[in-house]
Structure formats: structure tokens, C-alpha cells
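Rest of the complex left out; these chains stay put.
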Amino acid sequence: MTTIQLKTGSHDQLIDITADVRKVIKDSNIKNGICVVYTPHTTAAITINENADPDVITDMITGLNSLGFEKLPFRHMEGNSPSHLKSSLIGCSEQIIVENGTPVLGTWQGVFFCEFDGPRNRKVFITLTGK
Amino acid sequence: MTTIQLKTGSHDQLIDITADVRKVIKDSNIKNGICVVYTPHTTAAITINENADPDVITDMITGLNSLGFEKLPFRHMEGNSPSHLKSSLIGCSEQIIVENGTPVLGTWQGVFFCEFDGPRNRKVFITLTGK
């Protein structure tokens, strides 16, 4: 298991970690299998989406914030229940198929760490199964 | 594969199954790999989120119900389309990295069974790959 350290800079932010994922896969001895990308935080997530036009991830944040979670009468005293909700809706992990030592991502797909309660120091765990 | 039986008590309810997941991992012979937690129901889900303050999961239910699915003119005769939607938005499985025979969960992370159409008797399947 490899740990990636991230420092996020704003409350909501998607950070492209595709290069890190590719490097961990390359450095492992796994040629064919599954790569799991996992974040151990409850107000963050991992997603796979377009990394060609940066407007896509800006729009993703706009869309999630449009759901109106910030206006709800939540009970959790820390006040970050909308961040927990976004985390569970997007999910804290992704899996990627590995073939011939490379991730089988689509042409436009990149892997993103999603910050929903930043800025913070964050971690991402990457591991592989296969042979 | 291990099957966990659950009896839910209300229409929407998140039940912490982290202890069950830990036990299945401990009882297996897998030291390093991936643990998959899967529910075979179409109006339930599995998520990973904070299990320290119980208000977080209450707020999670409040947030999902605020999306207004209950007011839509759905066609499915059983009347539980909002439950099916929540199931697909949260997802019916999670994967957890296993190292040295223990799940690599974050400090605040717990694994939850999500009931969206209870009360009912429910099942969760837990299995591991690795060695």
C-alpha cells in the first residue's frame, strides 16, 4: 500500500491524482489486476471523471453545492454535515482495472481526490491486487 | 463469503457494521488484500462515513430526504422509487484495504449498512481477496 499526501487549498476542490496512480501501478510488480484508490477521510472522496477541460470539475463542485445541503437544519455540531453527505454520495474509493502494468482508463478519464471540507492535509491510499 | 443478518427498525436507518467487518477480516486467513462489503438489496446500500458522532448519520438521512424524491410522479407501482434512487446514489458495496489482517479505515471511518425502505430483514455479504 502506498500513501499519497495532499494539501488542499479551498473548501471544495478536486485534485487530479492520475499521475500518482499511474506511478504506483508502474512501481508495483502487478501486471494484471485491480488498483484500489481509497481516502480514509469522512469529508472527502475519490472520483473518476474528465481531466481534459478543468471546467468540468469546477462544474462538479457547482452541481454538488446546488443540492442545497448547506441550508438544512443539521444536528452534527461541527457544522460540516454537507461535507459528509458529499463524501458518501461520491464515495471514498474507486477501483481501476490494470492490464500490462497500466491502468485501463478511458481517453478522458482521470482520477480525482475530492476535498469537501478544506483546506486540510489529506491522505490517499493506493494498493493493487493481481499478479 | 460471510453473510451478516440485520433487522432494521425504521424506514431510513444507518447501522454501524464495522465490528462485523473487522471480525470477518480477522477470522479469514487474508493478511493483505481487499475486503468487499456488499448488500444484495435494491433499496439499501453500504457506505463508509463517520461513526463517532451519531448525529452525522442522522444528518445523512435528512440530507438524502431533502432531495425531494418523495414528491416526484414515479411510475413504479410499489411506491418505493425514492429508496431505489438512494440505493444507486450511495451504492450497494464498498471496498476496504486490508493490511496485516486489519482494515485500513480512517480514524473517524465506520462501515454502515443503509436501510432506505425498512423496517425489513436484510443481508450483507463480506468477502476478501488477497493472501
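Per-chain residue numbering starts at 1, and chain names A and B are given in the order in which the chains are listed.
The rule is short, and it goes like this: a residue touches a chain if its C-beta (ideal position, glycine included) is under 8 Å from a C-beta of that chain, and two chains touch if they have at least 3 such contacts.
Owing to the predicted nature of the structure, the values given are computational and were not obtained by experimental measurement.
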>> Whole-complex copy count for this homo-oligomer, where the file places 2 chains?
In response: 3
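Just so we're on the same page, only the chains that are shown with their structure count from here on.
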>> Can you compute the centre-to-centre distance for subunit A and subunit B, using the mean CA position of each chain? Integer Å is fine.
In response: 19
>> For a test of understanding, state which residues of subunit B touch subunit A in their complex under the given definition.
In response: 33-34, 47-50, 53, 55-56, 58-60, 62-64, 66-67, 89-91, 94-97, 99, 104-109, 129-130
>> Quick check: in the complex, which residue numbers of subunit A touch subunit B?
In response: 1, 34, 36, 38-42, 67-69, 72-78, 81-82, 84-85, 87-89, 91-93, 95, 125, 127, 129
